[in-house]
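Let's look at chain A:
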Amino acid sequence: MTKIALNLITGRTIQQGVAMEGGKEKDAYTKACGIIELDLSDLKKLGAWRNTNVRVTSPYGSIVVKAVEATQGPHPGLAYIPMGPWANSVTDPNTYSTGMPTFKGVPIEVEVAMNEKVLGSIELVQKKCRGEV
Partner candidate 1 sequence: MSEYLIKNGFVYDPVLGINGDKTDIAVKDGKIVKDSELSSKAKTIDATGKTVMAGGVDVHAHVAGPKVNVGRNYRPEDKLFVGTAKSGMKRMEGGFSVPTVFRTGYNYARMGYGFVMEAAMPPLYARHVHEEIRDTPIIDQAALPVFGNNWFVMEYLKNGEVENTAAYIAWLLRMTRGFGIKNVNPGGTEAWGWGLNCPTVNDPVPYFDITPAEIIRGLIEANEYLGLPHCMHVHGNSLGEPGNFSITLDTLKQAEGFKPKGSFGRDQVLHHTHLQFHSYGGESYASKSFESKSREIMDYINSVDNITFDMGCVTLDETTTMTADGPFEHHLTELNHLKWANVDVELETAAGIVPYVYSPKTFIAGAQWAIGLELALYAKDLMKAFVSTDHPNAGPFIRYPRVIKWLMSRKARDNVLDNILKYGEKVRERCFIGEIDRELSLYEIAMMTRAGPAKALGLAHMFGSLKEGMDADVVVYPFNPEKDDDPEKIETAFSNCSYLVKSGQLIINDGEIISTGRKRTLWVDAKVNENAQVMRDVEQKFLKYYSVNLGNYEVLGEHFLPNPYIIEVDATQ
Partner candidate 2 sequence: METVTVTMKNQPTLFLEADNISPDVFAGKKSSEIAELHAFEGREQTTLGKYFEVSGNAGPSAADTRIVVKGDVTRVKYIGMKMSAGEIVVENSADMYTGAWMQGGTILVKGNVDAFTGIGMKGGNLIVEGNAGNYLGAAYRGDWRGMQGGTIRVKGNAGSDTGYFMNGGEIIIEGDVDVHVGTHAEGGRIIIKGNGKSKIGGQMVKGEIVVFGTIDVMMPGFKYVEDVEMEVDGTEGTFALYHGDLGERHPKKKGQIIYGNLYQKI
């Protein structure tokens, strides 16, 4: 099973903004934010097709999202998950005593997770809090 190591950044996208205002309990939000944008070269390294589910793991957690081709690339070695509960399942909580977690620049490993499901935001957060995922 190939695993590739990447540097993760998270942030806004217009789709994330629209879907968030449309309702975080809706599927559109999962479609907009339950993804990871990968550079084409990294998709190749991973040996994954576009739009396959992958498991993203960092020292701080793990999450299943859908791998898509980066729209604002090229950025080989860099991965992007729109801000939201999926991204924050793996972001670095270290604030360096500034109050600000490290949402950008998180070391992650990505592997194909064909048969695993991308959870909706509500279910995801509730299960994480109950320790079920």
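Regarding selection, all candidates are chains of the complex that A comes from, given by their letters.
As a convention for this text, a residue touches a chain if its C-beta (ideal position, glycine included) is under 8 Å from a C-beta of that chain, and two chains touch if they have at least 3 such contacts; residues count from 1.
Everything numeric here is computed off the predicted structure, so don't read it as measured data.
Peer 1: Chain A is shown by itself; which of 1 or 2 touches it in the complex?
Peer 2: 2
Peer 1: For chain A, which residues are in contact with candidate 2 within the complex?
Peer 2: So the residues of chain A in touch with candidate 2 come to 96-97.
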